[in-house]
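As you look at this complex, bear in mind that one protein chain is not there, while each of the others sits in place.
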């Protein structure tokens, strides 16, 4: 839901521009949009803004004396270790998986290159893969999302991480290349989020690509690119589409949004939910999560919805279904989750009351017509990170969060448990592809087998890979 | 959900046995199971148990002097009219449809035979069809479910109704035949619930059957029979499957069960919900509705579930997922909604505590192993209609509701609003089939077109057939 | 909450009119209003309307051959026994109390006269008192509320019950007198609900009254009368005010109304709660219970409230606080719980929409201005017991429940568990007063000692009189 769909740019030229510092601008079209979305790594407590030196220009050693990594500051490793430990507490399924490492090493011999957000939760995944026998080299799928301390902690224990917060686009490709292009080490598995890594290997190292035993891809964008490759007959490797697994679809939106809408609003505005009038635009899974949470906290919630089935569901769930214009003058908060454009127009923003909050939990940053607010008569005041007061000539303020981008990506953390489901799915997919008997998977894009999805959920429910024996 | 799937008995012999009073026993296999399920018509206040004469042996006239009907007692018409008026209050969509009758008569010329439960809500449907221009003859799809007063009220205004509560099987077929077989009147539309009427016309009046313009069928069983006919190349009429319309699937189970679980438990046992420990077996739509209602009323709710996705949903919704044996000794109420057999075994019933309640909201009457309770050492005491105390040798009592049959069919009313959705769907389907240009529908089974489903919901949400114009 | 406060009529004359059949009219002022309130004993399934003979004119024997009782029909005893057994299932605290009877008989020697509603739940109380050693004679505190079958079941096991449904006022006093005035048997304890029994003994049998060891009174009215007696220096007996015990105040209104609002609306109208717009007038304990239940069932709930604290609570709990006139045209249901008069006026009823429901959960029958509806241009149609359609000249119907009297008294059952708390309180109060060392209680009105209240709740929570030993 949270990624812009990108065309797979079959542009030869593109990759002739090997990343150099000078290459930044010219590369701008080639980088996937997802890799440049703003992103809040909520726990980035140690700000290193004082240190302006590029990591690429520094030489660092971890305590074991190795230097096969490139992170902001290896000295932050200890702090990153703490964050990883916090994350482990709510990722018991991965920890359960590690127990298998004692008896069998299902990933022994696997050489995995990974390209994902580098956060504490990812670190728990990477360290699980290592415990299961894999060698890992890792880079970031987004130039802003790396938790520097976590990258340092991973590097400290010997994982080759190439990533830092605030990479340039040139850095981005340089890091990917450093992961793949290593003397005497050749990857045989890819774990990707967005398809940039896969694309790079496919384009730059076709011989490596052919010998890959499996690709695991997590994002809509990346899956789309894989299907394009497959359709063009160029996908010579089995790939697993983790994004469309039922576990992800069923849990991410409803349960995740139920928690992050509260978290996001509270961290940015300190608003009290009790008694507030809120209109939620759209009653899909995201809207259902948002409304449930706010109703439970004592808000008075209205819903706008054009699909009659969803509208009647909202109605049966106790929400008044209205048109936005009916309530625009009275509501304290507007939350968009429709997936459509211009759900909230300038005309409507003009009629909102002083102090009202506008934010977006939906697909992209076009649900609120933010562009229409960038006119001379309106003053923008940045009052906190991700919080703007837009001030009308008569002094009225409307509080715009994250400039209309996704509130839960920008202003709240994603619950570790939800990330745990995704991460465990990725680990199981890697194990499956790596160990599958020859012929089980062809050169195609697969969904996670249902049985594995169930194993996954057993892991989360009961911490074990056992079969359920009801009664 | 609530009907047993029946094989379409392609047995010629069967129908040679034309219904006679002597024919009861021999017909027993031919009647659909749904037509003999026990059924509570909750509002049957005027008991006529004193009058033992069969309606077939009586001659009655309505106040207009006509006698083309056969009901228990035409004098109950006034009372039935009251029940219909109550039902109209929560069926505004049908009332809105009637407004169309003023301008256009979309069912002018339609001659409809119907075979459904005859309740106040059905009466609102029938009277709507009449207002839209149709002529109707009606009979009951279940030998127990007729509200005699309502049947009388319909007969009073001139609808030819042939139905009463407590028909014999012979009566059942006799009534169907009286509907179809009328001098100088030939039906051109069928509205069926269970397929018995359709079957009868198909078998007994093949020439009539061929000229039918459309069949609307509401039940799983009936739809199954239609598909069988279609597969065998014998369905010469377009039919519409109303059972699988998204509106029915989405609303009936979740929202209906949310209300009827409370209603059914309260009417039978007067139990207080607050503080009770309840285990709900199964977390599908029915289970979700039951748990939501009981949680909201202050019960402490446990869930058993073998499907891991549903189990994790239960977990995320705040219910402890357990195995039944873990909580069997402590719970006050067990509710089954799994669709499986023997979910509650004798062994488990043996361990339940004194005063605990056992009931079934699931598919059929086999979820609780009721048969295992019919042993000599246990005493059964019927303490109220639909309520048995099963008494163990040590004095322990377990309260069994509806002998393990569906609680909401037997012990509660279905909310009128939900029935309104079904009834409006039926009306729209009849209008569509009757008015469709030639060629739109072939000799096949169709689902309600999506656009009509939306119209339906608009009718319920806004009381009008208009298009929604968001914003 | 549910009783009208009655002046203690210190009118000598009154009691000179000894109850005779001729005395009906003249007594009309002396009977407490609570004793004539309409009352639904929900489980009165065996209607004996065919038998018009007054029980006073019949001679009946129970199976043991005794005739010291006067009930409608002793043959209904078996059916009443079933009802008592149902009630026992949710009154475990009283059943726990009975266990004490095995070792000690704390009421051995107690001769109790009781005057309460005679229902299955009361029967469990009476039989508990008997098990604890008491002798009991019982009569009804309300001329409509007796469950005849239960009265029969009690008489069958030898409790002297004088009560039936539909007593005349003369019958009422005759029954009370039969309880008290028995050759060779003199009561030493009184359990009263409304004060009529106490009044009778005080006035007619002053010598008996002086020797009473204690009075337990349950109602507001009765407690008020006791305080008046006490103030006048005429209360020569210790009395216990059970009505104001914290257990009653805390649990009866909130938890009871939360369940009975749903039960009452469903039984009378079959209305679906989901999606309905409801306005609840008043946000005290009753209003809080009603709104919580309806919100949970998916209704869209508004609150009117003039007290600003309660209004802000409603607001924080997620309800829009409105003035009734703002929403009168759109709501489907109005529920009054203010304790004030004319909360819903004729003018407002005129503006309600077709099919809307009006009912009262508050103090008395004056919250809805029902009188204003009794005008010639409006037609009243009784569509079910307790359900009237009031029909405007243009055909609009408003559904009025219980003629504006208390919905939960008239149209739903009170949950057994709540009654169990009251009944156990009464039992503990009797034990306390009967066993108290001389001097502990003076000739005054007492509240239940806090420690006993706690014991009571332990009984309900844990089924035992033990002390809680946390951790």
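Note that the chains take the letters A, B and C in the order they are written out, and that residue 1 is the start of every chain.
Here is the rule we use: a contact is a pair of C-beta atoms (placed from the backbone, for glycine too) under 8 Å apart; a residue touches a chain by one contact, two chains touch by 3 or more.
Keep in mind the model is a prediction, meaning the values are calculated, not measured.
Engineer: Considering the whole complex, which of A:157, A:236 or A:262 touches the chain not shown?
Structural biologist: A:262
Engineer: So which of C:209, C:251, C:283 or C:434 would be touching the chain we can't see?
Structural biologist: Checking the options C:209, C:251, C:283 or C:434, the one contacting the hidden chain is C:251.
Engineer: With respect to the chain omitted from the figure, which of B:133, B:275, B:339 or B:449 is a touching residue?
Structural biologist: Only one of B:133, B:275, B:339 or B:449 touches the chain omitted from view, namely B:275.
Engineer: Where does chain A touch the missing chain, residue by residue?
Structural biologist: 42-43, 45, 82-83, 85-90, 92, 255, 258-259, 262-263, 266-267, 269-275, 292-293, 296-298, 354-355, 357, 381-385, 387, 389, 397, 399, 412-418
Engineer: For the chain that got dropped from the picture, name the residues of chain B it touches.
Structural biologist: 274-275, 277, 295, 297-301, 312, 315-320
Engineer: Give me the chain C residues in contact with the hidden chain, please.
Structural biologist: Its contact residues with the unshown chain are 246-247, 250-251, 255, 304, 306, 308-309, 311-313, 315-316, 321, 323-325, 345, 453-454, 456-458, 460-461, 468, 470-471.
Quick note on the criterion: only the chains that are shown with their structure count from here on.
Engineer: If you average the Cα atoms per chain, which one ends up farthest from chain C?
Structural biologist: Relative to chain C, the chain whose C-alpha centre sits farthest away is A.
Engineer: What is the distance, in whole Å, between the centres of chain B and chain C, each centre taken as the mean of its C-alpha atoms?
Structural biologist: Inter-chain centre distance comes to 38 Å.
Engineer: For chain A and chain B, what's the span in angstrom between their mean Cα positions?
Structural biologist: 47
Engineer: Quick check on chain B: which residues sit in contact with 2+ other chains?
Structural biologist: 255
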